[in-house]
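Notes follow the structure.
A protein chain is absent from this complex, but the other protein chains hold their places.
Note that the chains take the letters A and B in the order they are written out, and that residue 1 is the start of every chain.
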Amino acid sequence: MCGIVGLFLKKDDLRPKLGDMLTDMLITMTDRGPDSAGIAIYGDAAEGSTKITVQSKAPETEFDGLEAALSETLGAPVTATVVDTHAVLIVPEDKASDAIAALEDRGLRIMGSGASMEIYKEVGLPRDVAARFNLRSMGGSHGIGHTRMATESAVTTMGAHPFSTAEDQCLVHNGSLSNHNQMRRKLAKKGVFTRSENDTEVGAAYISSRIADGASLGEALEGTIDDLDGFFTFVTGTRNGFGVVRDPIACKPAVMAETDDYVAFASEYRAFADLPGIEAARVWEPEPATVYFWER
Amino acid sequence: MTTTLDKTVLDMTATDLRTVNTTLQAAAKAQANGAYVITNPRGSHAMACGLDGPLSVTIKGSTGYYCAGMNKEATVTVEGSAGPGVAENMMSGTVTIEGDASQYAGATGHGGLLNIKGNASSRCGISMKGIDIVVHGNIGHMSAFMAQKGNLVVLGNAGDALGDSLYEARLFVRGEVKSLGADCIEKEMRPEHIETLKALLEKAGADAKPEEFKRYGSARKLYNFNIDHADAY
């Protein structure tokens, strides 16, 4: 049970302000989710490289010398940027899976990876989480964020949203799935494994598994309507855009706004109050069992 | 708080919700027919709720959940859009939304008029118990679910499952109805319905002719259990 925000910029001039705008939206959703907060932000992609976001419980020791060590293991140049408990490692694209394996071996937790996506999430009030990561300073083309009121799984970093289960893909969710255990077992049989007990991660894994099987993102989102049971509003991010889908009952709130400059999503209108030009924006609610998608 | 000749202005960038509501509630109770303007609502929840007396409130912007909830006698106008559950359980008075209304508009309302100039989302008039709701645009799915009493008038289209498990509320729709819910059927528009509708359209300032509408109501087949209707349960 949670608050969701999302922002997709249509023009480049707002890019430096993306983190700032998303942070305001995120903090406004604190009441809906005071347990933890997270954000996925799609920044500049470096040609031929993959960004891997990792989290550590002991960043001072575990991130110390990580850049050099990983570079040696991979036999390739690596750059690391440490942000509080998270570090973003940029590695050559063809070394990405080796790098992830090596990072997991070192006991680090993978938040996500991709050409442009970075994920930051922690336990705590959205305001504090945003400050720790200095989310306001981040730029990019689009991003999604989440504030969590945990229902059945633990309040931990790994239980926070967004969940990423494939490169440059991530998902946030408001609601509660009722067949996630069954779906988790089904996906596991196909070799798709989740890292947490969280229902949302199963939703994310379902979508990325469908895409890996050849479905388009639109088709994968359509699939959630038939294959996932329970209440959900999903917002999913990809390298080029973002998508929205609500379950057929559509009880969990969702509102969208569009101007010439951006498309915004939130659980409540409040989150839009500071967006530029919101007074003149087209504001509407996404229909139940309908997939919405924006790509650049 | 600034008071001009005939209006008191409450700016929500400077005044918190509790102060705004206690001010409005006290003014309503004083039965003095005052006029209040609220600026910068920024989607706040529970604005102007629980008013219990004649008062005019204009909100300059969009509101969050449960604006004008449980209203009695007051006239509340939102010059923007309203979040979920606007005018929920309203008893009397008038609530006008210049923009769109989110889900559950007028839920369980017992009386008064909810006048939505834009569209209303899903579950408009859910469990309504005597309220009149006029929507100038469209309404979403599951509207008038278990609606008991009152009138829901829609100038545009209605979404799926209109009037599911309907009791005695009357539904008037001018446009298309995507689908009817269980036990909801189209009914004959009799002269008394034309009269009711005409009065409501006039009151809501709606530019439409009663003759253009179709009436929907309960088939009353779910009123007492019957094994042959078990599929509808």
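One rule holds for everything that comes next: a contact is a pair of C-beta atoms (placed from the backbone, for glycine too) under 8 Å apart; a residue touches a chain by one contact, two chains touch by 3 or more.
Heads up, the rule we're going with is that contacts and distances are computed from a predicted model.
Asker: Going by UniProt, what is the name of the one chain that was not included in the view, given "N-methylglutamate synthase subunit C", "Tripartite tricarboxylate transporter TctB family protein", "Rieske-type oxygenase" or "Thiamine transport system permease protein ThiP"?
Answerer: The record names the chain that does not appear here as "N-methylglutamate synthase subunit C".
Asker: Among the chains included here, which ones are touched by the excluded chain in the whole complex?
Answerer: Over the full assembly, the chain not pictured touches A, B.
Asker: Among A:Thr79, A:Ser176, A:Ser196 or A:Thr290, which residue is in contact with the omitted chain in the full complex?
Answerer: A:Ser176
Asker: Quick one: which of B:Tyr36, B:Tyr104 or B:Tyr216 touches the chain that's been left out?
Answerer: B:Tyr104
Asker: Have a look at B:Gly69, B:Gly112 or B:Gly181 and name the one touching the chain we're not showing.
Answerer: B:Gly69
Asker: Can you list where chain B touches the absent chain?
Answerer: Interface residues of chain B facing the absent chain: 17-18, 21-22, 25, 45-46, 49-50, 52, 64-66, 69-70, 72, 84-85, 88-89, 91, 104, 107-108, 110, 123, 126-127, 129-130, 145-146, 148-149, 165, 167-168, 222-225, 227, 230.
Asker: Residues on chain A that touch the omitted chain in the whole complex?
Answerer: Here the touching residues of chain A are 1-3, 31-35, 149, 151-152, 174-176, 231, 251-253, 267.
Please note the rule applied: only the chains that are shown with their structure count from here on.
Asker: Chain A to chain B: how many Å between their CA centres?
Answerer: 37
Asker: So in the complex, which bits of chain B are touching chain A?
Answerer: Contacts found on chain B: 42-45, 62-65, 81, 83-84, 99-100, 102-103, 119, 121-122, 140-141, 159.
Asker: Can you check the complex and tell me which residues of chain A touch chain B?
Answerer: Checking each residue of chain A against chain B gives 250-251, 253, 255, 268-273, 283-285, 287-288.
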